[in-house]
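Sharing a structure, written as structure tokens. Questions coming.
Here the complex is missing a single protein chain, while all its other protein chains stay put.
Labels run A and B following the written order; every chain starts at residue 1.
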Amino acid sequence: MKPAPFSYVAVESLDRALAVKAEHGDDARFLAGGQSLVPAMNFRLAQPAVVVDINPLAELDFVRAAGAGGLRIGALTRGRTLERDPLVADRQPLVHEAMPHVAHPQIRNRGTLGGNLAHADPASELPALMLALDARLRATSARGERWIEAREFFRGVLTTALRADELLAEVELPALPPRAGTCFMEVARRRGDYAMLGVAAVIALGEDGRCTDARLAYCNAGETPVSAAKAAQALVGGRLGDAEIRDAAAAAQREIDPPGNVHATAAFQRHLAAVLTERTLRTALARAKAGR
Amino acid sequence: MSSEHEITTTVNGTRFTRSVESRLLLSDFIRHELGLTGTHVGCEHGVCGACTILYDGLPARSCLMFAAQAHGHEITTVEGLAPERGRLHPLQAAFRAAHGLQCGYCTAGILMTMTAFLAEHPSPSEGEVREALSGNLCRCTGYQHIVDAVLAAAARLRAESPA
Partner (left out) sequence: MTTRYFGERVQRNEDERLLTGRALFVDDVELPGMLHAAFLRSPHAHARIRSIDVAAARGRDGVVAVYTAADLGDYWRPGPLLVPPPPIDGIVFNERTQVPLAKDKVRHAGEPVALVVAASRYLAEDALADIAVDYEPLPAVVDLERALAPGAPCVHDDLGSNVAAQVRQVKGNYAEAAKRAGLVVKRRFVYDRGASMPIETRGVVAQWDGKGERLTVWDTTQAPVVIRDGLAAMLGLSERQVRVIAPFIGGGFGPKIMMFYPEEVLVPWAAMRLDRPVKWIEDRAEHFLATTHERGQIHDAEMALAKDGKILGIRDVFLHDTGAYDPYGLTVPINSQCTLLGVYVVPHYDSTFTAVFTTKPIVTPYRGAGRQHGVFVMERLLDIAARELGLDPTEIRRRNFIPPEAFPYNNEIIYQDFAPLEYDSGNYAPILEKALELVGYRKFIDEEQPRLRAQGRHVGIGVVCYVEGTGIGPYEGAKVQVQSSGKVSVVTGIGTQGQGHYTAFAQIVADQVGVDVRDVEVITGDTDQFYWGAGTFASRGVVVAGTAVSEAAKRVRAKILRTAAAHFECAEEDLVVENGAVAVAGVPGRAVKLGALAAEANPMRGAVAPGTEPGLEATSYFGPAHGATASGAHAMIVEVDPDTFLIQIRKYVVVHDCGTVVNPLLLDGQIHGGVAQGIGNAFYEQLVFDADGQLLNASLADYLLPTALEVPRMDLAHTVTPSPLNPLGMKGAGEAGAIPAGPLFAQALENALELPALGVELLEIPLGPNRLWEMVKGGDA
């Protein structure tokens, strides 16, 4: 399974990377971790004419605090870094919790945040996390830069809002609300496999113990990561008792549109969505009450 | 921008300069250009782990990289593990003692994964070893003797390391 021929350039500067992409548009692909791009090329499912190796751009590999509880993460940050970085563990426990489910350590050593998000596989964990965390993604090109909300970024299977000349450069994760609890769970056939269904839940409580914020995002539940906004919104103002959680699970089932695949029918995926919605909400609630 | 590149890469401590086609996979470069056939290829889509090498010290699947990327980087393969000919690295010795290999085809990838793992986790539990191993497929051993080998090697490395 050898890739088709292409021209390769390892760029020394971001400007050069953007210039090459501007010149070749969709005929050029950025090579970051390569953990999604290269298998596709080996299967000849992807046959770019030009491969732009952006691994030398160290300036895109960073994790920085942003404000009181937010994070800015460069697109070239490796999965391994996300898994181990103390700032991530502290400020974005949802990401920290999800990372061990993303493939395997060898993949995480190379795979990057930006590459994973730009690949936009709706079964991947990170795109769903971006929805759950209200992420903003910075796209840059020779023409300038723009920020894209996560919910606008993912357009379809393997399709994002990035234009032909744009590079995803950075992700900003705003601080979690006060008294937040998060939980990520997935059901996969084997550890590291794509989830049959995965759920990211964020809950925040007011001082009176009532829910002030709720978010539910799903992997492998549609053509993009799916946010069960209505189900989540219905939890706000309540106390997340058993009945409310069950209702949220049922409501979420109606908001997702899982595709079904060789491992799980759409019906089973829907069933798992309900199971995991309940489990993640309960755990997120317990964590919120315990002060995370 | 072209389809032939001159690269200089350090493999097992030795620098090599070669001219490679853009699309030459790192796994093929190591095996056929450099003749280091200890690293094996099982799937070319990043799942089986047989092709795992250390890239700048970290385990990575060489079938998911192009040789051209390795310019300026360091690679360690299984041939670089033993301290010298005729002596085995403690991990290799432990695999032999525990019968942690049968056909041996997946072994190099596992050795490279585990040597990095043990460097970071000198006292792993069985569960942690199995988790670290889960990105390498073996079809012969059922993994039990591999796990035994890694645990034994960990103990030996702990005993031998400067206190």
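As a working rule, contacts are C-beta pairs under 8 Å (C-beta built on N, C-alpha and C of every residue); 3 or more make two chains touch, one makes a residue touch a chain.
The structure displayed is predicted, hence computed values, not measured ones.
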item: Visible contact partners (per top-of-document touch definition) of the missing chain; value: A, B
item: Hidden-chain contact residue, picked from the options B:7, B:48 or B:75; value: B:48
item: Touching residue (missing chain; options B:19, B:125 or B:144); value: B:144
item: Touch residues of subunit A, complete complex, unshown partner; value: 1-5, 43-44, 187, 189-194, 196, 262-265, 268, 271-272, 275
item: For subunit B, residues in touch with the removed chain; value: 21, 23-24, 31-32, 35-45, 47-48, 50, 77-79, 81-82, 88, 92, 95-97, 99, 101-108, 111, 126, 129-131, 133-147
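Please note the rule applied: only the chains that are shown with their structure count from here on.
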item: Interfacial residue positions of subunit B with respect to subunit A in the complex; value: 1-3, 5, 21-23, 25, 28, 44-46, 49, 52, 55, 58-61, 63-66, 68-69, 71, 113, 117, 131-132, 134-135
item: Complex contacts: residues of subunit A adjacent to subunit B; value: 1-10, 20, 31, 34-35, 38-39, 41-43, 50-51, 53, 55, 80, 103-107, 109-110, 190-192
